[in-house]
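Omission of a single protein chain aside, the complex is shown with its protein chains in their original locations.
By written order: A and B. Residues from 1 in each chain.
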Amino acid sequence: MIPDLGRYAVAVLSSYGATIVLVAAVVALTLWQGRRVKRQLQEVEARQGKAKTNG
Amino acid sequence: MSVWEYANPKRFMQVSARVLPVVVGLTVVSLVTGLIWGFFFTPDDFRQGSTVKIIFLHVPTAMMAINAWVMMLVASLIWLIRRHHVSALAAKAAAPVGLTFTLIALVTGALWGQPMWGTWWAWDPRLTAFLILALFYLGYIALWQAVDDPDTAADLTAVLCMVGSVFAVLSRYAVKFWNQGLHQDSTILKVGEKDPIDVAYYVPLVVCILGFVLLFVALVLMRTRTEIRARRLSALLAQERLA
């Protein structure tokens, strides 16, 4: 499946590997931060909404 | 309707929520197509062998590393002049993405340089300039994190971004002066001239560049949305403490 890369296989494969790892890292970080902040915001908004109707 | 409508956080959230899935979809399609095409279906270069396949990673990320900084500069200027919070937050959101692209460009450059130039790291002007660019990104991110008040942080980082841009350009020329490079000139815009890049590489390269541009846009949109939510969160918490 993998094409014959000749004697430069290590360089090419590790380039693609490193890129995929770094891109995956920044995407994962973005998604994780996004989810966390969104969840916290929803919690606070729900709490404050309740507080308003109660009070 | 003027462009500045999108600078309203609420409007930005609405529009970006609609645009984001499209951008993400296009990003995945173009990146997957471009990289698979580049990796599996391009011939080896007669001089560089299979290392030529690294171009599909190295060139787009290097371009975006610089473009991300330019985008941050424009966003910082808009923040300083028109005081749109979304703009400042977009600049903040772009920095880690730009840093990642800079690192990818450096790593792939080193891996490419090893077989081609015979060394992992040469103090070649462009490599050196990218290393300095990475330091600028680090300083910018560190300053954002060090300042507590968000508006102060936005102002200070915007000033740093402007001054940093001038010095980044100066460094680029200083480094060029300091050492003649191993890098070849750009051949992307030279189709039709002598020694152009081969069409077999050109088309997938363009697809990859498009893919990385879209990846940048998608990530910045997502991160800006997160920053806006975080800002709203801290405002609500502050209200709660006051009440």
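Note that contacts are C-beta pairs under 8 Å (C-beta built on N, C-alpha and C of every residue); 3 or more make two chains touch, one makes a residue touch a chain.
Quick note on the criterion: contacts and distances are computed from a predicted model.
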- Item | Chain not displayed: protein name in its UniProt record ("Heme exporter protein B", "Phosphate transport system permease protein PstA", "YprB ribonuclease H-like domain-containing protein" or "NADH-quinone oxidoreductase subunit F") | "Heme exporter protein B"
- Among the chains in view, which touch the chain not shown? B
- Based on the whole complex, identify which of B:36, B:81, B:146 or B:200 touches the chain you can't see. B:146
- Residue of B:12, B:56, B:136 or B:216 touching the missing chain in the full complex: B:136
- Which residue from B:36, B:70 or B:170 sits in contact with the chain not drawn here? B:170
- Item | Interface with the unshown chain - residue positions in chain B | 132, 135-136, 138-139, 142-143, 146-147, 152, 155-156, 159-160, 162-164, 167-168, 170-171, 173-175, 177-178
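One rule holds for everything that comes next: only the chains that are shown with their structure count from here on.
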- Between chain A and chain B, what is the gap in Å from one C-alpha centre to the other? 17
- Query: Quick one: in the complex, what on chain B touches chain A?
  - Reply: 35, 39-40, 44, 49-51, 53-54, 57-58, 61, 96-97, 100, 103-104, 107-108, 111-112, 114-115, 215, 219, 222-223, 225-226, 229-230, 232-233, 236-237, 239-240
- Task: Would you tell me which residues of chain A are touching chain B in their complex?
- Result: 3-9, 11-12, 14-16, 18-19, 22-23, 25-27, 29-31, 33-34, 37-38, 40-41, 44-45, 48
